[in-house]
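Here you go, one structure.
The complex is shown incomplete by one protein chain, all other protein chains being positioned as in the whole.
As written, the chain order gives the labels A and B, with residue 1 at the start of each chain.
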Amino acid sequence: MATAIQDPTIEYAGGTVAREQVSLWRDGLRRLRRNRLALAAAVYLMLLAVVCLISVFWTPYKPNAIGTCATYELPSAGHPLGCDDLGRDSLSRLMVGTQVSLAVGLATASIVLLVGVVVGLVAGYFRGPVDAVLSLLTNVFYGVPPLLVAVALYVLLGPGLINIIIAISATIWMDMARLTRGQALSIREREFIEAAKAGGARAGKIVFGHILPNALGPIIVQATFVIPAAILTAAFLSFLGFGVPPPTADWGGMANEGLPSLQGGFDPYILLWPALTLSITLLAFNFFGDGLRDAFDPRQKR
Amino acid sequence: MKHLTLRFRAVQSAAILGGISLLVAACGNSTSTTTGLAAKQVLKFPVYQSAGTFDPGEADAEVDTEITQNVFSNLWRFDDKLNLVPDLATDVPTTSNNGISSDGLTYTVHLKQNVKFNNGDSFSSKDVLYSWNRGAALQGAYASNLSAIAGFDAVQKAAGSPPSSKNSAGVTSFRQNLENKLGSNDPSVQMSGLTAPDANTVKITLAHPCGWCLTAWSLQGSTGSIVNQKSVQTDPENWWSKTVTPGQEGGMVGTGPFYMSAFTAKQSMTFKSVSNWWGSPKPTLTEIDIAIHDPSAIAGDVTAWEQGSYDLIGYGGNSSNLTYPLIQGIKGNSRFANQLITQPKGRTTWLSFNVGYPSTGGPFVGQSAAAKGLRMAFALAVDKNDLAKTVCHDVQCTAATGGLITKGLIGYLGDNADPLAKFDAAQAKSLLTQYDPTGKLTANLKYSYNTGGLNDPVASYLQNAWQTNLGVKVNLDPSSDASQFISNRLSGKYVMARDGWQFDYNHPQDWYDNLWGYLATNAGANTSGFDDPTYDSVLKQADQQPISTALAQYNQLAKILSDDVVYIPLYYSVANFAIRSYLKGAGSNTQADFYWNEISIQSH
Partner (left out) sequence: MLTRGTLIYIGQRLVLILFTVLMVSFGVFYVVHLLPGNAFVSDRVHGRALQLLLHQYGLDLPIPVQYWNWLKGIFLHGSLGVSLYIRGLPITPLVLRELSVSAMLGGTALIITIGLGVTFGVLAAVRQNSWVDYLLTSIAVVGYSVPSFVIASLGILIFGQWLNNVTNGGLYYPEPWTGTYGTLAELSLPAIALGFYTSGQITRITRAAMLDVIQQDYIRTARAKGLVDRVVILRHALRNALVPVTSILGPTVIGIITGSVVIENIFGIPGLGKEFVESIFQHDYNVTVGVFTIYAVLIGFANLGVDLVYTVVDPRIRY
């Protein structure tokens, strides 16, 4: 899918101005607080995190317990979201599903951050073979749909949450690398880098002490878009049947299980709940990401 | 997916259909005399699995054989009640009509003389020799149906070893070579036990007596089916996917009442009736239009069926099964509720313990009291009736309580006759505490299964049952890829696995030989690693006797298996068909869907 991270409006190929740190952050946070949509999204995401934490210790029913209610039971007081085809409580499963989605989103973002930033910095600062390999890989990977690569990788690695994360990370880390490389390329030509070099600073110090902090804004904004992209890809994968093994609840898989009942016009809720939750969560991440960008990248201000 | 269950396919022989009745065609009567026929006799339905191959020498999938049973004929076939009746032969050989010699080793088969292939060729004994020798040499999935014929092994050996050269020989040259050999009557590909004294007689000599062979040879669309040599030779590789022009060479030429007039892979097929067909009943339908759809399209297809675009939904076996929500949808619609037809199928699903692979198996391996006790604990912890209720909603399956062989077939033990079908949580728990007091043995157990259909909910159900009743957490190990699952099973890489069988022909040998027998063990297909000399010797004896005397021995095998607790019986499959009421003669039995030449469309 054309993920949000391929959206050129959030690419920073041109140079950004090295700004004064303290006021940048304070300024940005102030702007973020003023953006009500982004704030609402942040509140929702915090709630989601709380639900996720709670679900580790407590759910109304055991999420995998069969027979807590009748199969295909419609929403009722005892089971506010109804039950699925095996008589499992949908609310409990929806809550537990948060874990998979957030785990995929955050873990992928971390891997992408780590790998993408390091590779990008090295490629951008030192150029040379790393840069050549990176641009080659980028070219090849931009020639194929990432979801299909993820499917192939997933099938090769076998089922499992970790493998899903690896498969997704492998298909989207290059965007981060490319972004960081662009930042590094432009920042390394700036005067204060010249100055640091003249002052005898080692390469490591220059890259991580000077270039990275100055490129951090766009990188963080980009990372917030990696999270929904990863959650979305994971949902696509498990909707196609390449998800975490059952009976672990995850939203894409739950939606997939609910599709036959929806098609029969029999019980739309099994599909509806995970689909809506997934959509709202992705929406929230995107609103929040937009807010961050507006706040921390003045170039993109409305 | 091609393989939704491990094994499937067609059924046979005399059996009383248990349970629900269905539309049964007036067999033997020509339906063309019926009044009130619609002007247009075109049958339309979707199937949900593309043809793998229609070549009877290789065909493996139920949907394929249920289509080609209308194109090819065998020497005998099964009528709608699974009785064995003559097809290309004049009668069913028995010892009393001198068709079978008193030692059971020689079968003399007389052939009908008015039979013609679609290309105009007359059918004769040569065609039987060609088709059966070809079937043996191709080594397809059902080649073993011919394995009792003298000389079978030699033909397989001569035709079969992969050439040692590492040059890509390619499919063309292998099949071309085989056709060349068969064409030149090369003795290396001729089973010595198969001879033709004259144009209308075939003599079959067996290597040893065989109580099940006649039913196996009659399996439709399979190695016993008669194909046309000239047409195969026009394109040895792909002849089966080519359409037929009556009277001309080439394409999927058979002796059946229908021929294929159009074929677009993964899209559609059209079959047309053969004019002046030799057999009976004469086909009433003039054309069969089959759409090949993805299973996800079935909901739309049911809507189309209600609107009249399709006449029936569910043709082609397991892959065409209606889902529960769709069944409920049809039931809830007063116009169509009575057009939903339920038919138990000869297909059983159970769980196999890995009992014979110590290096890869778990705590269930072997015959020790602990291993057996743990197997029993896991079996007793599953409430089979509740499983059928929860997973199948008592609509798509029934609890398997009468042994591995399904109700209605020869070898069914009787309701609740299987001791492993019992549910006793207390006993299960006490067995577990007795044999695994620390819980160490049953930690990190895995249940492996191939995904799709009922397999996923069944896996979740089992996991929940063991958790609830034994307090044991079993991990699920799904394979979205059936071939990977089968490969793992064949090499013993599992602890507990989903298992199942859909019978091919109505004979206990089809179950006991293929699943735990010495034949399976020798072929490396004994997936559970079960190996018991008593079992093998009883099986060998039983296989050589007529079913009347063999049945008691087969039942003894069932007892050995349940005494050893090598499996947990789960459920018998039930198929649901949506068949418009104006279709006369359409339906299905435990084995297969009914022949097209029995179906007619009433005016509506």
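Just so it is clear, a contact is a pair of C-beta atoms (placed from the backbone, for glycine too) under 8 Å apart; a residue touches a chain by one contact, two chains touch by 3 or more.
Being a predicted model, the structure only gives us computed values, none of them experimental.
Which of the displayed chains are touched by the chain that has been omitted?
The omitted chain makes contact with A, B across the full complex.
Out of B:307, B:334 or B:359, point to the residue that touches the absent chain in the complete complex.
B:307
Using the definition of touch stated at the top, determine which of A:151, A:179 or A:207 touches the missing chain.
From the options A:151, A:179 or A:207, the contact with the absent chain belongs to A:151.
So which of A:72, A:125, A:239 or A:296 would be touching the chain we can't see?
Touches the omitted chain: A:239.
Provide the residue numbers of chain B that touch the chain removed from this figure.
Here the touching residues of chain B are 1-3, 6-7, 50-53, 55, 58, 60, 139-144, 160-163, 166, 168-171, 174-175, 237-238, 241, 264-268, 291-301, 303-304, 306-307, 309-310, 480-490, 514, 523-525, 527.
Need a quick check: the contact residues on chain A for the chain that isn't drawn.
Considering the whole complex, chain A reaches the absent chain at 1-2, 4, 6-9, 139-140, 142-148, 151-153, 155-156, 228, 232, 235-236, 239-241, 255, 259, 262-263, 265, 268, 271-272, 275-276, 278-279, 282-283, 285-287, 290, 302.
Convention: only the chains that are shown with their structure count from here on.
Just give me the whole-number Å value for how far the CA centre of chain A lies from that of chain B.
Result: the chain centres lie 47 Å from each other.
Going by the contact rule set out above, which residues of chain A touch chain B in the complex?
Within the complex, chain A contacts chain B at residues 64-67, 71-72, 85-87, 155, 159, 241-242, 245-247, 259-261, 263-267.
Spell out the part of chain B that touches chain A in their complex, as residue ranges.
296, 298-300, 323-326, 328-329, 386, 390-391, 393, 451, 456-457, 459-461, 463-465, 467-468, 476-478, 480-481
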